[in-house]
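Removed from the display is one protein chain of the complex; every other protein chain stays in position.
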Amino acid sequence: MERKEWPLWEIFVRSKNGLDHKHCGSVHATDARMALQVARDVYTRRQEGVSIWAVKASDIVASDPDAKPELFDPAEDKIYRHPTFYKLPDEVDHM
Amino acid sequence: MGAQMTMQTTPEHLEYVLRLGDAALIHGQRLSEWCGHAPVLEEDMAMANMALDLIGQARLLLTHAGKLEGQGRDEDALAFLRHEGQYRNPTLCEMPNTDFAHTIVKAFLLGSFNLLLWERLGGSGDAELAAIAAKSLKEARYHAEHTGDWVIRLGDGTEESHRRAQAALDVLWPYTNELFAPNATDDAVSAAGIGPAWAELAAEWEAAVLPVLKAATLTVPARTPFQSYGKFGRHSEYMGHLLAHMQHLPRSFPGATW
Partner (left out) sequence: MYTQALDIPGQQPKGKPDAVENAAYQAEFDARIDAGATIEAKDWMPEAYRKTLIRQISQHAHSEIVGMLPEGNWISRAPSLKRKAILLAKVQDEGGHGLYLYAAAETLGVSRDELTEALLSGKAKYSSIFNYPTLNWADVGVIGWLVDGAAIMNQIPLCKCSYGPYARAMVRVCKEESFHQRQGYDALLAMMGGTEAQREMVQDAVNRWWWPSLMMFGPHDADSPNSGQSMRWGIKRISNDDLRQKFVDATVPQAEVLGVTLPDPDLTWNEDRGHYDFGTIDWDEFWNVVNGHGQCNVDRLATRVKAWEDGAWVREAAIAHAEKQAAREKAAA
């Protein structure tokens, strides 16, 4: 039989309710149930999680690192989007 | 010792708790043998997790048994310093890890059984046992699910995996007779409201197990008169070797603490 590798899944764990799922690594698994089970065994042995997402690595669409300038630099001069841009009188500056 | 007992301990009650503790201990010991040797790293992690759950259950149960007994024996005295004939685990627990299919089929048959057992024991009149059951139930759920999925993968996988899974089932299935064999201990414990007679669980267990075996395209062997007697202290030849290994250190250095 030809040798095939088990598909790679990226694993995201929510450490407690109220927080985002955070990427923590990957596992190999042949189906989604297995991916969730082994992710639990691999990444939550010390109560690190309350919820797990498993995403097939091949299904992830990522931005191109070479496109960083056009994707992210244009935000650089939009400083008026940040609250600190606005200088208000001291009495109301906690706004 | 024994001071925490709120109900009068009968020999049957003690025997029953010992059986539960030994079943967890010996099954866990076998599963732990995979650590470092599993077919894939992810499964190495899973096997070790199940073994850890079972060893944890064994510690609680044997500690509890020691208290029920009231003779000052702790979990280790019971785990390591009894003779083979004093262990009460069903024979199925001690069956060797012949290959991954044997381990998976065995862990599935036992896991499905434990799931039902812990569900019932959650309502035990023995409060300590009920508390252990509540914890163990969650673990057994995962064991039954994880191994059940694997039974299906192996049975419905390749020709070789099907053959191996079927061979494992053929070898192990007869040992499940023992789980449901009626006996006086169970009758007494059931009557006292401590736990179910295991025979009562037979129908429910089959209802849980058969659909998985079917999905795995495995043929369920016909019931035969085969009987094993591990839970009465008469074990398979495998047991002595397992114990020789497991007991070696505490027996070689009496009185040492570790």
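A and B are the chain letters, set down in written order, and residue numbers restart from 1 in every chain.
Operating definition for what follows: a residue touches a chain if its C-beta (ideal position, glycine included) is under 8 Å from a C-beta of that chain, and two chains touch if they have at least 3 such contacts.
Source: prediction; values computed, not measured.
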Residue among B:E15, B:E75 or B:E178 that touches the chain left out of view: B:E75
Residue, one of B:D44, B:E94, B:E128 or B:D186, that touches the chain absent here: B:D44
Hidden partner chain, residues of chain A it touches: 1, 3-6, 8, 24-28, 30-31, 34, 42, 45-46, 62, 64-66
Missing-chain contacts mapped onto chain B: 25, 29, 32-33, 35-45, 48-49, 51-52, 55-56, 58-59, 62, 75-76, 79-80, 99-100, 152-154, 156-158, 160-161, 164, 245-246, 248-250, 253, 255-258
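Throughout what follows, only the chains that are shown with their structure count from here on.
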Averaged-CA centre spacing for the pair chain B and chain A, given as whole angstrom: 40
Chain A residues touching chain B - in the complex, by the definition given at the top: 1, 6, 27-30, 33-34, 37-38, 41-42, 45
Contact set on chain B toward chain A in their complex: 40-43, 45-46, 49, 142, 145-146, 149, 153, 158
